[in-house]
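This is the structure, below, for whatever I ask next.
Just one protein chain is left out here, and the rest sit where they should.
Chain lettering (A and B) follows the sequence in which the chains are written, and residue indices restart at 1 in each chain.
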Amino acid sequence: MKLKFKASFAALGAMAVILTGCSTATPASTTDTSDGGITIGVSFEHLNEIRSAELAGIKDAAKKNGDKVVFVSADDDAQKQASQIQDLIQTQKVDALIVIAFNKDQITSSIALAKANNVPFLTIDRATTDQENISFQITGDPVADGKLVAEQMIAADKDLKVLQLIGGLTDQNAVGRRDGFVAGLKGQTAVSIVADVPTDWDPTKALDGTSNALEKNPDINAIYVPSDYLLPSVLSALDAAGKLKPVGDPDHVFIVTIDGDPVGCQALADKTIDADIATLVGDFGTQAVEAARALSAGETVDPHIVEIAGLAINQGNFSDEKANVWGCADVK
Amino acid sequence: MSKIARSRSIGSATWRAVSSQPLIPAGLVLIALFGVIEPNFASGSNALNIATQASVLLIAATAMTFVILTAGIDLSVGAMIFLAGALVTSTWLQSLPPALALVLVALCCAVLGGLNGLGVAVVGVPAMIVTLATLQIFRGLGGHITGQRSVIVDDDLRFMGRGDVAGIPLPFVVAIAVILFGTFVLRRTVFGRFVQAIGSNQPAAMNAGLPVKRVLIGVYAFAGLLVGIAAMVQVGRLGAVQPTLGSGFELTVITAVVLGGTSLTGGRGSVIGTMIGALILAIVENGLVLIGASAYIFDIVRGAVLLSALLLSGIPQQLLRRLRADSSSTPQSART
Partner (left out) sequence: MTVIDDSLIVPALELRGISKSFAGVPAVRDVSFAIGVGQVVALAGENGAGKSTIKNMIGGILRPDSGTILVRGGEQAASVAGVRAQHVTTVHQEISLFADLTVAENIWINSLSGRAPFGVSLRKLAARSESVLERVGAHFSPLATLGDLSTGQTQLVEIAKALVSNPKVLVLDEPTASLTMTERHYVFNAVSSLRDEGVGILFISHFLEEIFQLSDRIVVLRDGGLVADLPRKELDRASLEALMVGRELAAGFPAISPPTDQIALSVSGLTDDTITDVSFELRRGEILGVSGLMGAGRTEIARAIFGLSEAHGDVAVYGVPLKPRSPQAAIAAGVAFVTEDRRDEGIFLERPIRETLSVVALDALGKPRWSGVIDREQERRKAVEQAQQMHVTARGGLEANGISLSGGNQQKVVIGKWLETAPRVLILDEPTRGIDIGAKAEIYRLLAELAREGLAILLISSEMEEILGMSHRVAVMARGRLLGILDRDDADQKKLIRLATGGEL
């Protein structure tokens, strides 16, 4: 038993090492550029596909101007993010910060630190609780995205009975996307919501909820999916109900999603869904870097809170617009 | 001189397990209520719908029943489902025949479960701490494999979540097989008896010379195996592996087990009870959508179900004991 004991610890330890190895393998990386530009510190809460696209947007914009980018990832740890930002400000002496906060409340102390050191603090993609002391913020516009979804459905020019999936009821983004959609449907009768399914962004709840709604309302012929994240679940539910038909089939269920990630782009390319409202994450980077230059030169940026609506891509404009959508880069 | 009367026949043991479920009346009331509000609810196709949706929970909750019976807990269930899903999508298994790949993943889960068991039984760390740690490890590993992306699962690896046997959805067939097997193991085998003995009184089990450590490791490994199977079904149904897969699922699983009358202090409970608990949770979720309840009502009802599960785990046991004693009230032996 003693031996087993050691073995078990060794195994657990090995796992831990593998994990920490993975998570710490993202040290500060520097993009070399010519002199003359500013240095921008970039702190993300973690690095995944979409964050990579956002980082690429920042780097591309910085490159054009000859600015330097120092990037750190906090691995979903608010404490780590705070100390990384402190390091960027005090040791690396960056001229501006572009941040995606892991915790929108706890980041307040980092915002204060930046202000005390006269370093412009910019956030992208996610709003922080402290809206007063940040220098610039650019995020998507969930309400506008929801309205765009409504436009896409109305443009179908059919009587649509819509199943609406809702993300999390405590999530501003999810609520905004719902409210925008509901508002966008006002004043017309062709498109109507016949069922709501709350999902808490849980794929399983999306799958089961969609199945249940299809059971109750067999005449549902459109689904509003508030994120590509939930799209596979919705497609599986349709498949299980025998209702997964390509665009153009008379029994096709009209589907509009938001995000424009690779899953959504592929579904568009495969003619499985009708439209996707792509978040322009590349633009976040471009606009943030412009604002950073202006702020570090002492200028003011007005307005300092910016929301940009997504880009609607659908079966009609897909081949033209796919180059502008980060998730569509690898679409076959 | 006293006599020991033969108390009950074997068949009545099953009846006792069923009749000791305070939930059956509650479940019937729910079904009637939903059925009246929404006629579609009581349809055959909706019954199959509920059965399919409950299947993953049924399998995982059967696993959790064994763990909780030993007075343990396994918080890593949801993370293990994610990790198993990640393994299914990993490139290492792409070259293998799909069935073999799934078997390998299930065995891998059994080994990971066994690690939980080693921590609990040999190192002696409380199960909650061990599995909280492995929860993070499993989630981290899964995230590493998938790169925190939504990964679409190949169709030929999805067979556990689709298809049917004579019109019964395959996930539910798998769930029923697991429940029958779990009941058999628990009620009819030496291993099952040891599980209950250890949960009921661990020092007594030690003193009786039972292989306590081996049984504990076995329980967590068995639970891991079943969770692996649950993951196959889940991934097959979803068609994609996503970073939040299984997140928070352990709470639903524990709720189902506790609703089903298994005591969190171990030693007392049944797989059949767990099955009823899980089905009630699935009926509630399904019924709420069908009657068109507002999204906010969902959270209220989920909370109320969890609360009643916790209340049930305490109070009615005494009540039940009394009821059961009532049905066998005649003293069966004369005192000296």
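FYI, contacts are C-beta pairs under 8 Å (C-beta built on N, C-alpha and C of every residue); 3 or more make two chains touch, one makes a residue touch a chain.
What you see is a predicted model; the values in this text were computed from it and never measured.
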Exercise for the section: Can you pull out the displayed chains that the omitted chain is in contact with? Expected result: B
Problem - Listed residues B:S90, B:Q136, B:N201 or B:S308, member touching the removed chain - result: B:N201
Handout entry: Residue numbers in chain B that touch the chain omitted from display
Key = 1-8, 10, 188-191, 193-194, 196-197, 200-201, 203-211, 263, 267-268, 321-322, 325-326, 328-333, 335-336
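Note that in this section only the chains that are shown with their structure count from here on.
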Practice task
Starting from the mean Cα coordinates of chain A and chain B, work out the distance between those two points in Å.
Solution key: 35
Handout entry: Residues of chain A touching chain B in the complex
Key = 1, 4-5, 7-9, 11-12, 15-16, 18-19, 22-23, 46, 48-49, 166, 169, 195-198, 201-205, 207-209, 211-213, 215-216, 228-229, 232-233, 235-236, 239-240, 261-263
Completion exercise
chain A partner, complex, touching residues on chain B are 38, 40, 43, 45-46, 49, 52-53, 56, 115, 118-119, 122-123, 133-134, 137, 140-141, 144, 147-150, 152, 161-162, 213, 234, 237-240, 242, 244-245, 247-249, 285-286, 289-290, 292, 294-296, 298-299
